[in-house]
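What you see is the complex with one protein chain gone and the rest in place.
Let's turn to chain A:
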Amino acid sequence: KLNIDIMPNPELAEQFVERNPVDTGIQCSVSMSEHEANTERFEMETRGVNHVEGGWPKDVNPLELEQTIRFRKKVEKDENYVNAIMQLGSIMEHCIKQNNAIDIYEEYFNDEEAEEVMEEAPSAKTINVFRDPQEIKRAATHLSWHPDGNRKLAVAYSCLDFQRAPVGMSSDSYIWDLENPNKPELALKPSSPLVTLEFNPKDSHVLLGGCYNGQIACWDTRKGSLVAELSTIEFSHRDPVYGTIWLQSKTGTECFSASTDGQVMWWDIRKMSEPTEVVIMDITKKEQLENALGAISLEFESTLPTKFMVGTEQGIIISCNRKAKTSAEKIVCTFPGHHGPIYALQRNPFYPKNFLTVGDWTARIWSEDSRESCIMWTKYHMAYLTDAAWSPIRPAVFFTTKMDGTLDIWDFVFKQCNPALSLKVCDEALFCLRVQDNGCFIACGSQLGTTTLLEVSPGLSTLQRNEKNVASSMFERETRREKILEARHREMRLKEKGKAEGRDEEQTDEDLDIDLEALVSKAEEEFFDIIFAELKKKEADAIKLTPMPQQPSPEEDQAVEEGEEAAGEGKSEEVEEDLA
């Protein structure tokens, strides 16, 4: 059936002028098309042959010295040989003398230093992908670079879903050689899957692993893949060991571990039958195991050997002193942390007073001086953040991984509201991240056991001019700001307490109650409004596909936090006006 029939309208022709002659270019060439095809993974092995002896003729046995000498003498008597050598010799001498006369490859412009190219956009590219050779895929939960030369990577594989590990899942973890992504170099076989794995920085043959069942295991790569030392199960942790770190000691055999059962234990690998020391993470300082918080991440900086920090499942960061006299004093202070478990905790390698934590949907930077809140934070993301690490070369650059498989590179001297670079590494969640010591390579492990090796552009891995000063002044400025805010809050609270005691008590209670409920409902409303606004904005973004300014979000989040704080502490309306 005919839907539309438009008849030609000759009147429209008058709007056009005939052009004569018409000049167009045409190309007369073969029409070609370009196709790409990706073949299936082909496993290759490279082998070399080392040639030791030259091609002796059949009658000469190369092993017999006499025969070879005889052969050589015969050749030397040959006239051809003599002529050839005389001629070649004279040419050669000429060139040798030339070389000795002037060094034509001399470095003439040594004084000029290479200019730093900063205009290039930050980029990163995938260099290699190491897949878990097992059939049943496990998540790559921890990575550790080899201490010498970083040519090898140790990856710990385990299934962290509680008791949902599939039957028949292998408990092997592997050491990969970067040159050979097809086959792991060595397989480590513990009795239960490894949750963490670390190379000993002093002795690169020794590895320490924390198992899913709470034991600590130690390997020596020279001895093979079976466990060299294993801690006894009675004295080990009761929950998976989430953090293991080697300590700097003269013997190079000390390490400590932390687990969600709330204990931090120190070990000496020569005697793994029981820990040398145990500290219970009970912040009420009563050393009750029932009150203890489960530890999910552990931090230790070799420049501050007596202090260490523990990030807990409950979202609190505990700073501890190892050398305290009584066990209760071991716990020095706590930081409020995040809303969820703290998955990563690391001090800045240049400014150890500042440390980075990751948990819930943000990454936060803290300073040891400011105990009530963090000094800098990122906005709330769409996906949970799983791991983070500072760059060892640039003090203001750090990397984070998320549950949606993206790796973000943040450069705080460049841009603070958004990552400098955001890469989608894979479709499944990324669980762990490790930066190599030269700051160029990053390895990240995913939920299906795939470890991806990325190389970052040189702009992100070379120290910029002045960057150290800029970064340190930034941290100090933020710390000062937080201190001022803290002092102000404290003053206000004291004022409030003073006022509350002055008034009639009953009346104050009622007032506070009413205020509390009103505040809570108001805060809820505001919160949901902001969430809906954000969601709508995100949808509009997706449709428009244009970058929207992200500035409003930190402010909004700040307002939400303050709203919640106000409701929680039950401040009076006077104070609310102050804040607004």
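We take it that a contact is a pair of C-beta atoms (placed from the backbone, for glycine too) under 8 Å apart; a residue touches a chain by one contact, two chains touch by 3 or more; residues count from 1.
FYI, contacts and distances are computed from a predicted model.
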*Could you tell me which of "Protein TRANSPORT INHIBITOR RESPONSE 1", "Glutathione reductase", "Protein phosphatase 2, regulatory subunit A, beta a" or "Dynein light chain roadblock" is the UniProt name of the chain missing from the displayed complex?*
"Dynein light chain roadblock"
*Which listed residue (A:Glu64, A:Glu93, A:Asp148 or A:Asp437) would be found touching the missing chain in the intact complex?*
A:Glu93
*Determine which one of A:Val75, A:Leu226, A:Cys417 or A:Ala518 touches the chain that has been left out.*
A:Val75
*Could you list which residues of chain A touch the chain missing from the display?*
51-57, 71-72, 75-76, 80-82, 84-93, 95-97, 99-100, 103, 105
